[in-house]
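On to subunit A.
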Amino acid sequence: MTALTVDGLSKTFDMHVLGDTQVVGLDDVSFDVREGEFLAVVGASGSGKSSLLKCLYRTYDPTGGRVVYHRNALVDSSSDNSSDNSSVDLASCDDQTVIGLRNTAIGYTSQFLDEIPRVPAVDVVSRPLREQGVPAEEARQRARELLSRLRLPEELWEAYPATFSGGERQRVNLAQALAPKPDLLLLDEPTSALDPDTRQAAIDLLREYLDADTTVIGVFHNTAVIEAVADRVVMLEDGQLQGVVPVDDYDGEVVR
Partner candidate 1 sequence: MTDQIMTDEPPETVEYQLRTADESSVATDGGTTVSSDTVDGETDAVDATLDALESDGLSGYNYAYLDEHTKREVRRSMLKAVAIPGHQVPYASRPMPLARGWGTGGIQASLSILGPDDRFKVIDQGADESVNAANIRRLAENTAEIETTTDTTDADLIQTRHRIPEEVLTDDQILVLQVPITDALRKVDPSDAANRRRHAHKNYGKMWVHLYENVVEWGEINISSRYPTMVGGRYLMDPSPIPRWDVPKLDDADNLFVFAAGREARIYAVPPHTDVEPLAFSDREFTVERFGGQSCHACGSTDTYLVEVSEEAGDTDRETNNTDREFETRYACNDSSFCAKRRENPELPKDHHLDRGGVDWGPKTASETTGSRKTAAGKTKSPGGEAE
Partner candidate 2 sequence: MTLLSATGLQTVYGEGCSRCIESTGDRAGTNQCPHCGSVVACAEADLSVREGEVLGIVGESGSGKSSLAEQLALERDPDATTTGMVDYDGYDGNLLAVDYETRHDLRTSDIALVHQHIRDGLNPEFTGGGNVAEKLLSAGWRSYEDVRDRVQELFEATEIPVDRMDDPTSTYSGGMQRRVQIARALATDPELVVLDEPTTGLDVSVQARVLDMFRQVQREEGVACVVVSHDLGVVRLLADRTLVMRHGRIVESGLTDRVMEDPHHEYTQTLINSVI
């Protein structure tokens, strides 16, 4: 079944500080995502990959089109929408609905860890679990498992990520995104700073940790990662959709 329908999605930025220049981020992008699918998003720098994810997550307000999210049976109780209605247009729904979905169903991570100072790595990762109501010690235990699988040295688990290397931070970042096992996971270059072994560990984790019906949309640069985890590939250029192909048909080049 379809998890997400992206229909004519557009985003234009009004830069008042640049004398009201308009910058086009996305232009009329449409595609479907099936439940449980792993979709990779590729394109050159500035092609709109991050903008796409941010529009899906509502970090950007789309200026046109719809993003219809077909919720599964577990509807978040914080939303005022009736539980009969299992579809919502993320592009236009009210803020509170988005908050509700972010808390229960949709996860997002950028490539740079937005860490809170003076919080140890294990607590950064366990936080979303505790917010879900998981008891503190159990949440920390699951966090440690994730960090272990991503090969973060144990001596760093109680340390503050502010002093970590880029790769170490990315591991914490990824663990934090995966921990609550959302239904829809949006990943923006989560493995870019990882060494090959850790990248492999990340790939294994992505494949095994997530449930079969978890839908993932991820921006990746590394072809090997894409080939290892993705089902289909979305190709963007200059904010426009070039095509969506099965991963086997993707050869690392943008298809015109």
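Structural remarks
Throughout what follows, contacts are C-beta pairs under 8 Å (C-beta built on N, C-alpha and C of every residue); 3 or more make two chains touch, one makes a residue touch a chain; residues count from 1.
Selection rule, in plain terms: all candidates are chains of the complex that A comes from, given by their letters.
Because the structure is a prediction, the values reported are computed rather than measured.
Applying the touch definition to subunit A and the options 1 or 2 in this complex singles out candidate 2. In the complex of the two chains, the subunit A residues touching candidate 2 come out as 13-17, 54, 58-61, 78, 80, 95-96, 98-99, 116-119, 127, 130-131.
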